[in-house]
Structure formats: structure tokens, C-alpha cells
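Okay, so here's the structure we're looking at.
Right, chain A next:
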Amino acid sequence: MSAAFDILLCLMILATAGIALFVRGAFAAIAFFIAFGNLLGLAWLALGAVNVALAEIAVGAGVTGVALILACSRLFELGDNLADVRTPLASRLGSAALCLGFTVMLAGVVLTIPPGDRLSKVVAPLLPGLGIENPVTGVLLAFRGYDTLLETFVLLGALVAAWSLTPDASRRLPPTTMVMTDPTSRIVAEAFTRLLAPAALIIAAYLVWVGSDLPGGAFQAGAVLAGALVVATLGGVVVLPRLDSLAARIALMVGPLTFLAIGLAGAALGGRFLAYPDGLEKTLIVTIEYALAISIAAGLALLAIGPPQPMPNNARADAR
Partner candidate 1 sequence: MNALVPLLLMFLPLIAAVISFALPERLAVWRNAFNILFAFVKLLLIGYLLREVEAGRSVEWRYEFLPGHDFLLRVDSLALLFVTLSVFLWLITTIYAIAYFGRGPNLARFFGFFNLCVLAATGVAISGTAITFFLFYELLTLATWPLIVHRGDEKSLRAGRIYLTYTLAGSAALLAGILWLKALVGPIEFTVPPDLGEVSPIALTLIFILCVGGLGVKAALVPFHGWLPEAMAAPAPVSALLHAVAVVKAGAFGIVRIIYDVYGVDTVAALNLGLPLAALASVTILYGSLRALMQSDLKRRLAYSTVSQVSYIILGASLVGPYAVIGGLVHLVHQGVMKITLFMCAGALANRMGIKTIADINGAGRSMPVTMFAFTIAALGMIGFPPLAGFISKWYLGTGGLQSGAPWVVAVLAASSLLNAAYFLPLIFRAWLLPRTAGTTVREFASAEDWMLVLPAAVTAALCVAVGVMAAWAFSPLGWATRIAETGYLQ
Partner candidate 2 sequence: MSPLDLLVATPLGFMLAALAFGGQGRWLILVASPLMMSLAVWLVFLPPDAAHVVGGWDLPLGILLRGDGVARVFVLGAALCAALVGLQALYEFSPQSGGPSARNRGFWPLFYLMWAGANAGFLTTDLFNLYVALEMVSLAGVGLSALGSLQAALRYFLFALMGSLAYLLGVALLFANYGTVDITLLARTAEADAATLMALAVMTGGLLVKSALFPLHGWLPPAHAAAPAPASALLSAIVVKLGFVILMRLWFEAFATLAAPIAVGLLGALGAAAVIYGSIQAMRQRQLKALVAYSTVAQVGYLFVAFPLVAAAPSAAWSGMTLHAVAHMLAKAAMFLAAGLMLKAAPGRDIADLVGLARVMPVTVTAFALAAISLMGLPPSGGFAAKFMLLDAALDQGAYIYAAVLLGGGLMAAVYLFRPIAVAFSGAHGRAVALKAPLAAVAPLALAMCAIALGFFGVAFAELAAIGAPWAQGDAIGGVP
């Protein structure tokens, strides 16, 4: 039975992806993209990877979706009608053939590889040493801690790059006060934020705490918080600080800073870089997780909202 369910799920995933990719309207495409993200989360659940499912839905569908929608709306106001200009038939056929060949080869190759667990047997015996049960968090923060450290800096770097695009004049403007334009939807958002915010906070805190044993973790918690923040800004309840304001910078840097500090401390105390002194692994991992959660939340929120816009958006809001 479950095989049938899997196949059905996969077909739905392919359908939503197909529509998202090739539908004419931009907003429709993004909507279907978000749907596709959620279905993908289900697929991960089917595969038994709860952590990934959470991350996929919260970050993959959620934050990316929001960022794209906001970008499209701004483009729309800037006069770019996102029209889908038709590429000449020849190039379409060419790329179709190319991609078809590629897909068939890839699928063929994939079929030759027997699915199976690779390193879970290697990870399992090391986990008790760390004092955590959730293998994914163990891999993420301990065994592949180096990757995760670099990854947080990638996030930070992306934010800095996005913010360095803004011309000087608008630097001092707060990030797009994205208050809803028409009053009725703003009231709905406002009410919804009042209800959602506390819940989100609790969920995030719980996710981080439980992450060490059960599926959860810094990224998922951060994404949830980011979502809450975005909704709050949309509802006008919260005004996100400018990037060069101290608060924003501290929030953004606390995660990478603590991770790096702990790593260097490990090296300084005679061990190696990112080697947790035995006995303290769990506590250190949890502290890192919390710090990361905060930074990821702030980072994703600011990224989703995007750099401040000097242009019509604010103007119209004030005018009205």
C-alpha cells in the first residue's frame, strides 16, 4: 500500500512542479511552487526524514516562496510585467532534446544505484559520545560541524551582498515597511500575527530543545521564527530594524560568532578546531543551536523581506 501512496505522491509532486515551471503567470507559478514545496515535505516524511521535511516546508517552500512573491510584487510595481516572452521554437526544441536526454540518462544511472543506508551504521555508535540521540543534529553540528559553520557564513554573506546592493540614499531607510496596502487585509494580518507570534516563539524554542533527541533543530526553528517575523512585519506589528542598526547586527552575528568561538576554544584547549571537549558536547551543541536559531531567524527574515526600497512602495503607503 505504501508503495502506491509513494507513487501517487510523486506524481502529484511532478504535476505541481510542471505547472509551477511552465504556467504563464508569475504569481500562479510561485503559488504552485509553494504547493510543490509542501508536497515535497510530505515526500521527505514518506522517506522517514522528518528533519528534512520540516526544513523543506519551512525554508524551502516558506521563506523562498515569500521572497519570490515579494520580489514579484515589487517588480510588478516597478513596471516589469513579468511577461513570459516566448523563446524561439528552435532553441526550445534543442533544449528540450538536451534536457530529455539528460533526464533519461540521470534516471537510468539512478536506477543502477541500489538505495540503502550508507553511513547510519557509522553514525549510530558515535552518538552516545555526544549525548544526543537525533543523528541528523549530531551529523549537522558535530561530525559535519565544519560544513554547518561555513554554511551559516554563506547565509550571512548572502544577506550582506543583498544589502550592499542598495544605493546610499536608501541605506538609512528601514527595510520596506511592507504594511499591507488595503486596511482590511492589514487588520486580518495584524490579528493573525497577534495570535501566531507567541505560538511561533514556543514552537521554535521547543524545536531547538527537542532537536538534539527528536527531529528538529536550529534551522527548522529559525525558519519558523523567520516566518513569524515576516507575517508580523506584513501586519505592521513589528518594524524590522535597518541592517546597520546594532540590534540587527547582533542578532545576525550571534549564531556564527558563538559557533566560531566554541570551535576556536576547542582548538585552543589543546584539542582540535570544532572538537567539543568530552562531557560538554551536549551543552555546547545546544547553546550553538540556540544562537544559530536566532541568527537564522533574523537572517532569513531580512533576506525574505529584501533590501530597503526607496521607490514607490513606501511612498504610496505614506501617501494614502
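With respect to how the candidates were assembled, all candidates are chains of the complex that A comes from, given by their letters.
Keep this in mind: a residue touches a chain if its C-beta (ideal position, glycine included) is under 8 Å from a C-beta of that chain, and two chains touch if they have at least 3 such contacts; residues count from 1.
Since the structure is predicted, the reported quantities are computational estimates derived from the model, not experimental observations.
For chain A in this complex, the touching partner among the options 1 or 2 is candidate 2.
In the complex of the two chains, the chain A residues touching candidate 2 come out as 105-106, 108-110, 112-113, 115, 118-119, 122-123, 126, 139, 142-147, 149-151, 153-154, 156-158, 160-161, 163-168, 171, 244, 249, 252-253, 256-257, 260, 263-264, 266-268, 271-276.
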